[in-house]
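What follows is a set of notes on a single structure, which appears directly below.
One protein chain is absent from this view; the other protein chains keep their places.
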Amino acid sequence: MDYITGQFLVNLLMNGILIGLIYGLMALGLTLIFSVLGIVSFAHGEFYMIGGYVVYYLLQAFGNLEPMIAILIAGAVTFVIGVIFELLFLQPMGKGDIERPGEYAILLTFGLAFFLQHVMIGIVGPFPTKVDRFYDFAEIDWGWLRMKAATVWFFDMPISSSRLIATGVAVVLTALMIWFMSKTWTGRGLQAVSQDRQAASVVGINPSHMNTLAFGLGTMLAGMSGAALVTVFAWVPWVGMPASSKSFIIIVLGGMGSMPGALLGGLVLGIVESFGAGLYPDPSKALAYKDAFGLLVFALVLLVKPTGFFGRKL
Amino acid sequence: MKRIPIQGVLLVLLLIFAFAFPRIMQGQPYWLYVALQSFFWAMMAASWALLAGYAGQFSFAHIAFMGIASYTSGILGRDLGWSPISGIILGTLMAGLVGVLVGYLCLRLRRTYLALFTIAFSEIVRLIINAEHEFTGGPMGLYMEPLLETTSYVPTYYIMLVALIVSLAIMYAIANSRLGLFLRSIREDEEAAAAMGVHVVRYKILAFVITSMIAGIAGALDHHIIGFIAPNELMIPRMSLVIAMAVIGGTESLISASLGAIFIHFAMEWLQKIPVPASWMPSLRENTATLQQFGLSLGEGYLQTNAWRMVLFGLMLMLTLRFWRNGLIQPLLEKIGRQGVAEETVAKRKFSQEENEIEGTEA
Partner (left out) sequence: MLEIKDLYVGYYSDLNIIQGVDLIAREQQITAILGANGVGKSTLLKSIYGFLKPNSGEIWMGDRRVDGTPTHELINLGISYIPQHTGLFKWMSVEENIELGGWTFRKDKDRLKQKLEESYERFPVLKEKRKQAAGELSGGQQRMVEISRTLMTDPKVILVDEPTAGLAKLLSQDVYDMLTDLRDNDGLTIVLVDQEIRSALKVSDYVYVLDLGHNHFDGPVDENIDLEEVFWA
């Protein structure tokens, strides 16, 4: 175990934080959906997957398209799909036309996940695709900070530049989202519906519009995190499944429906995974177990304290 | 007037057909194989329907129990030389044991939380099987000793058919006993059920154990017939398929859920290669590239649909949930069953109406 040095640990922590910030953005979408509609979308990861593919196809079709624009378009596409699905399938729940809405929502979003996954398998096939990094970094050597096209060394700790860009995008989008939710009228309207549906309709907010908007925004956030991460991971149509389970883990950790909780939960999961995989005694299995660490923490939290860190209501 | 129970007659006809199927399909072992596979799915879907539809426990770990039993049996056979029969028995018991554990852990969890927990459990099982390759064969899979020393599918067909019928009979007996009533009362209102003296803990765990064992035996039998299992078969989309089958059939009835599974499994086979009229072939052949872009490929006289048939079932699952909550097969069966009854009620109503009219004139 002589490879475990202080620097190695700091490197694990840093990688954990970088990926955790992106997880946070993805989970923010799921928590928004839960807080307003009161359901967990089991198709969250599939929107993440679609977001990545939109960027892939856009960059293939228009080679010199600005990647940031591609990410925005991916957000728009996933937003529209989310809105259409909400209007067709979830809207009747609010009107009381559906018996046992809780079960309905679980099975329905599960069906949506299955559907979207196979649509993409149909279109792209089962083979992984890879998108080149969005930007090359300039070459710099300042001693503590060295940069090359694909890698940055921060105090001699290597970080992939694709990962850094993805995290940058996620941080900006998270900040925008926080601003939107707390400062704009629409954001406050969403918050109002999530806190007290009846009172929100008394002041004149149309709760079903907010449902649609929240679902669209939630799927958009998933789509944009996928769009940001498409350069980091190999993309396959079932890449959304681990993303879904990660989002579940995070919102349960952070407390279902809590936005700060989602961000914190994202960081915790990123760090747990990074350390779990880095410190597992058998390196040949470490990677295979990476996803299992988070799931284990998740199962324990569900059993011991299902309200998470910031839980407010079930 | 004596009523003939139409549903009963139908059931007997169905059974006769199922037992005669190998004779009908003589010389077509492929369809026999499809049929015996469909019985595996039917056992999965029906036991899930009992757990979810009757007991209201929306567990997504069903496919994991199937895997646990299969792997237990496979590993016992490989490392300790156990025969498939004893392996299957122990594997089934193992699934039941883990079912106790999961059922116990899930006691306090409802709906979404239960779903999330069981997905996590299922994924952990799959990831462990994937990672512990020295023991499980890892992603490359595990070879399992064939159930019978024969290449004919006829005996294995009957084994699966009998397994399906026996497990359906057991589940039917449970669903229509006091236990079934308790399970339903737990589903409708757990607190109220507990207040009325239903031992919620015991019955919830029991529901998990019974259904896990049925999933387990189905999986172990089936994979000994196939001779192979891989962790991919424990993936969530396979679980989705079980759910799609049960929902499209109808989760409130075991027969409907299993018929849904059989129907969908056959439909998936049929839809794999859609026959194309010979006159279309030239123009289709010209557009092979376009077809391929959309994940379709062209064979001699047929179009291969690949993933698109799954898309169809995903869509069907969503539409069934939205518009036909009782599934597609269950209402059909009910309608057939009611036909005899309906005529009677119509006659009765007419009679009582006349009676009322007479009373009306008197008053």
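So that you can tell them apart, the chains are marked A and B in the order they are listed, and the count of residues begins at 1 in each.
We take it that contacts are C-beta pairs under 8 Å (C-beta built on N, C-alpha and C of every residue); 3 or more make two chains touch, one makes a residue touch a chain.
Values in this document were obtained by computation on a predicted structure and should not be read as measured data.
Every shown chain that the unseen chain touches in the whole complex is listed here: A. Note on the undisplayed chain: of the listed residues A:G6, A:G143, A:G204 or A:P281, the one touching it is A:G204. Within the set A:L37, A:A192 or A:M256, the residue that contacts the chain not displayed is A:A192. One chain of the complex is left out; on chain A, the residues touching it are 185, 188-189, 191-192, 195-196, 198-207, 312.
As a working rule, only the chains that are shown with their structure count from here on.
On the side of chain A, the complex with chain B involves touching residues 39-40, 42, 88-89, 92, 98-99, 102-104, 106-108, 110-119, 121-125, 238, 241, 245, 248-249, 252, 285, 288-289, 291-292, 295-296, 298-299, 302-303, 306.
Every residue of chain B that touches chain A in the complex is listed here, in rising order: 52, 56, 58, 60, 105, 108-109, 111-113, 115-117, 119-121, 123-124, 127-128, 130-132, 235-237, 240-241, 243-244, 247, 293-296, 306-308, 310-311, 313-315, 317-318, 321-322, 325.
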